[in-house]
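Coming up: chain A.
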Amino acid sequence: MSLLITGARLADGTVTDLYLNDGVLADPASAPVGVERFDADGLLAIPGLVDLHTHLRQPGREDAETVDSGTDAAARGGFTCVHAMANTSPVTDTAEAAEYVHALGEREGHCQVQVVGAVTKGLAGEELAELGMMADSKAKVRVFSDDGKCVSDSLLMRRALTYVKAFDGMVAQHSQDPRLAGPTACCHESEWSGRLGLPGWPSQAESVIVARDVELAALTDSRVHVCHVSTAESVEIIRWAKKRGVKVTAEATPHHLLLDTPLVASYDTTFKVNPPLRTSEHLEAVREALADGTIDIVGTDHAPHARQDKDHPFDIALPGMLGLEQALAVVIEVMINTGRMDWPTLVQRMSSTPARLGQVPGQGRPLAIGEPANLVLVDPTARASVDAAASKSRSRNNPYHGRDLPDPVVATYWRGRLTYSR
Partner candidate 1 sequence: MADPATDTPSPQFSRVVADESEVARALTRMAHELLEANHGAENLVLLGIPTRGVPLARRLAALIEKVEGRPVRQGELDITMYRDDLRANPTRNPGRTAIPGSIDDSVVVLVDDVLYSGRTIGAAFDALRDLGRPRAVRLAVLVDRGHRELPIAADTVGRTIQAADDERVAVQLAELDGTDAITITRTGKES
Partner candidate 2 sequence: MRHLLGCADLSATDAIAILDLAEEMQQVQSRPVKKLPALRGRTIVNIFFEDSTRTRTSFEIAGKWLSADTINVSAKGSSVSKGESLRDTMLTLDAMGVDCFVIRHPSSGAAAQVASWVRAQVVNAGDGQHEHPTQALLDAYTMRKHFRSLGNDGFAGKKIAIVGDLLHSRVVRSNVLLQNLLGGEVVLVAPPTLLPTGVENWGCQVTSDFDSVLPEADIVMMLRVQRERMAGGYFPTEREYTAGYGLTEERLRALKPGAGICHPGPMNRGVEISSAAADAANSLVLEQVASGVAIRMSVLYHLLGSDEGAMR
């Protein structure tokens, strides 16, 4: 497929033509007369977004999401690469399981699917999974995570961090002290949890693990990545650790940037998520950290759930919310439209840095001649009311339903192929 996109503005403000030919960006001057053209006047062209934190639910819960539907939602959100988390059924804790998901991605993906391997067998937090074999498999796993569960055993976490150095892997931690925030904890511990009678999830249940993990990263001189940072305390610890030169990186989710604790007052389980929605002072700290780079990337933690897993009492319903389709919208709303962040920084946080952390070749690259044609056309001013029913996801647990938000994604191209168009 060949396409000449004319008059697009890049993140740095320059206006240019982009010639997509054979999956790469070619010299626009070489475009033949009569080539298909797309007038991108007024639109922004940015590299395809990369998500380091996606739950695709396949294998095991195809009623909630599949590689097909999840990556369709990703393309709708401007993503050209997602990282499929390991908490499927069976768990992605062997080379075979990793290759299965990888193959599914190659066959059915509407974007690139990178496989995240489990840190421990069955996510049980007891023995290491076959990290090396997953790394050496066709899936070339580089990111390992028990996400959904915390690797809470300090010694096991130390071993994992040390072991992955052999293949330059990275451990992505779901930071939740299982004693301070047990299985019933479902509401940010605050006046809200007190009033609503919901078991509290104190912000320190996150930050004590973050503090321990940065110390272990220092001890092992290995790379640790903090998933879904949700508290001001975690931000402070990461800031301090980075200053010391610890190899720590961190991510923020769209929902922890925009949605706050009072939303759970209706006991609507759409707003149940782990870590929980925090209060405004935490949201402020996370936004500031994403702006100044203490938090390196946006990760969606896109967590589709079937209705029957949400239609339970609040403390029993499964935690998690959709994120892929509205991630860019939320970041524009919270970070760009408020002047906290400029477009080149957004591109780093949502494309180039996550691609680098995940070691994904061909993703997060600048829009330059010779680079892979992974890009999104963005209308930064369009807005719309979010409709959960219109989602490409198989699930409907969209926390932005009914909210007026930017509606930025005009078209997504992955390997030169149109994967979404408004």
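Criterion applied: all candidates are chains of the complex that A comes from, given by their letters.
Definition applied: contacts are C-beta pairs under 8 Å (C-beta built on N, C-alpha and C of every residue); 3 or more make two chains touch, one makes a residue touch a chain; residues count from 1.
Bear in mind that the values here come from a model prediction, so they are computed numbers and not experimental data.
By the touch criterion defined above, chain A in this complex contacts candidate 2 out of 1 or 2. Chain A meets candidate 2 in the complex at residues 189-198, 200, 266-269, 307-308, 311-316.
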